[in-house]
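Just one protein chain is left out here, and the rest sit where they should.
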Amino acid sequence: MIAGPCAIESRAQIDLTAKFVASAGAQMVRGGAYKPRTSPYAFQGLGEEGVKLIADACANAGLPAVVEALAEAQLLVLEWYVDMIQIGARNMQNFALLQAAARTMKPILLKRAPFATLDEVLYAAEYILLEGNPNVVLCERGVRGFDPQTRNLFDLGGALRLKELTHLPVIADPSHATGRVSLIEPLVLAAAAAGLDGAIVEVHPEPSVALSDAEQALDFEAFSRLMRRLDALRGTLELKPKLTALK
Amino acid sequence: MIAGPCAIESRAQIDLTAKFVASAGAQMVRGGAYKPRTSPYAFQGLGEEGVKLIADACANAGLPAVVEALAEAQLLVLEWYVDMIQIGARNMQNFALLQAAARTMKPILLKRAPFATLDEVLYAAEYILLEGNPNVVLCERGVRGFDPQTRNLFDLGGALRLKELTHLPVIADPSHATGRVSLIEPLVLAAAAAGLDGAIVEVHPEPSVALSDAEQALDFEAFSRLMRRLDALRGTLELKPKLTALK
Amino acid sequence: MIAGPCAIESRAQIDLTAKFVASAGAQMVRGGAYKPRTSPYAFQGLGEEGVKLIADACANAGLPAVVEALAEAQLLVLEWYVDMIQIGARNMQNFALLQAAARTMKPILLKRAPFATLDEVLYAAEYILLEGNPNVVLCERGVRGFDPQTRNLFDLGGALRLKELTHLPVIADPSHATGRVSLIEPLVLAAAAAGLDGAIVEVHPEPSVALSDAEQALDFEAFSRLMRRLDALRGTLELKPKLTALK
Partner (left out) sequence: MIAGPCAIESRAQIDLTAKFVASAGAQMVRGGAYKPRTSPYAFQGLGEEGVKLIADACANAGLPAVVEALAEAQLLVLEWYVDMIQIGARNMQNFALLQAAARTMKPILLKRAPFATLDEVLYAAEYILLEGNPNVVLCERGVRGFDPQTRNLFDLGGALRLKELTHLPVIADPSHATGRVSLIEPLVLAAAAAGLDGAIVEVHPEPSVALSDAEQALDFEAFSRLMRRLDALRGTLELKPKLTALK
């Protein structure tokens, strides 16, 4: 379980969140420092300052950190401070970035683009593997659907098929897939029951004032409940998630 | 859990299947007598003879039967012999058929069309409810996706959102949603863990010789294993499926 | 060019429209008597009375009429009064209706469903052809897209590919495809320039008070301008539309 805020907003916010998700059982902390925003007028993240904040917060919480890279120039900073580098959905076929990120030799969290076929996901991963970096985690975060009731269309069947096609771990991101707080817990449980290797969810101390993605972040209480239910479920299913190897 | 063959092929086939799925814990038997086939050259089903065969088989197995109606003329037969009438995805907006089926006062299993928004599903259900028939079960069976790796794209997030929008039960059909035997068990478990109200799957004594949908039917052994795992999961989650009321 | 209102609303409305579109150069009049409405609470059409109104209006205007059938029971009326029977997108795979409509031996206007592959369209047409009725016109009216800026996504490339795959004529319905008055003229011109065999558009004497699809009907002035531009374009391209054979 990877958890944390969409965007790192302040030292207090990321410290508090990292400490909390660690206590609730998460294995890794996420947080955006360089934010890929559809609109240039939206909050673009704290940049390098944000990276340092999450690094400190994770050191205190005893968990590794994953942060997204948007451009090659950010990789030097990320390589120094964080444990895993995320390539977001918008950059899944930004091949220059894939190769440069791969060469940091950090584990890469590669998100499926909303239009990408499974073959295209696998070829994107291949750009990383070919640089000699074997540590790639694939992430289903929803494909573009036709019904505005959910932000995207969570393709659980596709994620499961992806696991049949590759040895790489595949995790679920129900926050971006649905854009609805109420659907995150059921979809994490679904992903676990179906045998995916993990999940990444957005958690914020006070979602209603979040600077981005306010409508899809769990608050601490909701995250605690999710972790309790997930534990109960995993006991039953005897899952052996591969992601723990990253710790 | 509703289980049975895509198409009723013979007395032996449907008797054997009904008895088996009953013993494995299914609550209802499905079987197609009038088959809606994309191609006019494909097997079109046994028709009225098939309806009688599944009625006999279900009487022996002690389970109710659900059969799809393709045309108003078939409703008289179905009303007499079966317990629930299915409206398939291709006819979700065949409003004349919806109304006529509703007037039988049998429970209706209404499948979401592969292009239908949730609003369109709810309006289709409204055509049934307005006839005074309150017993409608909605079924997610996959929307049209862009990746040929799966036959359709199973929209679990949409099905969960549908439950938020209506009091009607919502079940999952992973057989048609994915078209792949290997994905049926994980998606049924996922649907259960996420809180859907039930599932409908294709089961055939010998899938490789089935006259239709051979590639998406479970054999008896796979169905038994699915039911065992589903039981284990349901114990944990304390689910109270509404579908049992139909028995 | 087939033109007329979405729904037949009154004798005056359909008389006026038929006379006008005839004078502007249309070859056929369309008008809905039995309306397939997503919501059961929306205007459902005038039924048999509407069929008689369009038959009278077309007799006066000297043009043939096309009206959609929603159910087999309506075919007797349509067979008697109109020249062509439309099967709407929602019923493209209502195979019982396709076969019954085919047996009237009237030409059939078959609309592509918003999720249908070209193969599925061709198989649906095959259900008609197999009844011995060779007169099928296919119609592209938009597939389900992901951007709410247009009602559907007009698949001109698909319509052209369809013409490569079959000898049947293929026409365009930009009214339903886009749901925007401003896009109808350019898309009709585009369809003509690309070589499709015709178009069907919604025309209403006063779109702002239309009982259905008000936002996608041309008024008389806009339809006149469209026909003038279409004539100029067709002169250049020396198109030989197959649809005129229906007159």
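Here are some notes:
Letters A, B and C mark the chains as written, and numbering starts fresh at 1 in each.
Going forward, a residue touches a chain if its C-beta (ideal position, glycine included) is under 8 Å from a C-beta of that chain, and two chains touch if they have at least 3 such contacts.
Everything quoted here is computed from the prediction, not taken from an experiment.
In the entire assembly, the chain absent from the figure touches the shown chains A, B, C.
The hidden chain makes contact, of the residues C:71, C:138, C:189 or C:226, with C:189. Set against the missing chain, the residues B:30, B:90, B:111 or B:144 yield one that touches it, B:144.
When the full complex is taken into account, the listed residue touching the unshown chain is C:115, out of C:81, C:95 or C:115.
For subunit A, the list of residues touching the undisplayed chain reads 36-41, 70-73, 90-91, 93-97, 113-115, 119-120, 123, 126-127, 130, 143-144. Residue-level contact of subunit B with the missing chain is found at 144-146, 148. Panel shows subunit C; residues 115, 117-119, 142-143, 145-147, 149-150, 153-158, 160-161, 164-165, 174, 177-178, 180, 182-183, 186-187, 189-195, 229, 232-233, 235-237 of it touch the chain omitted from the view.
By our rule, only the chains that are shown with their structure count from here on.
With chains as nodes and touching pairs as edges, the resulting graph is complete, every pair of chains being joined. Mean C-alpha position of subunit A lies 48 Å from that of subunit C.
We define each chain's centre as the mean of its Cα atoms; on that basis subunit A and subunit B are separated by 35 Å. Residue positions 115, 119, 143 of subunit B are each in touch with at least two other chains.
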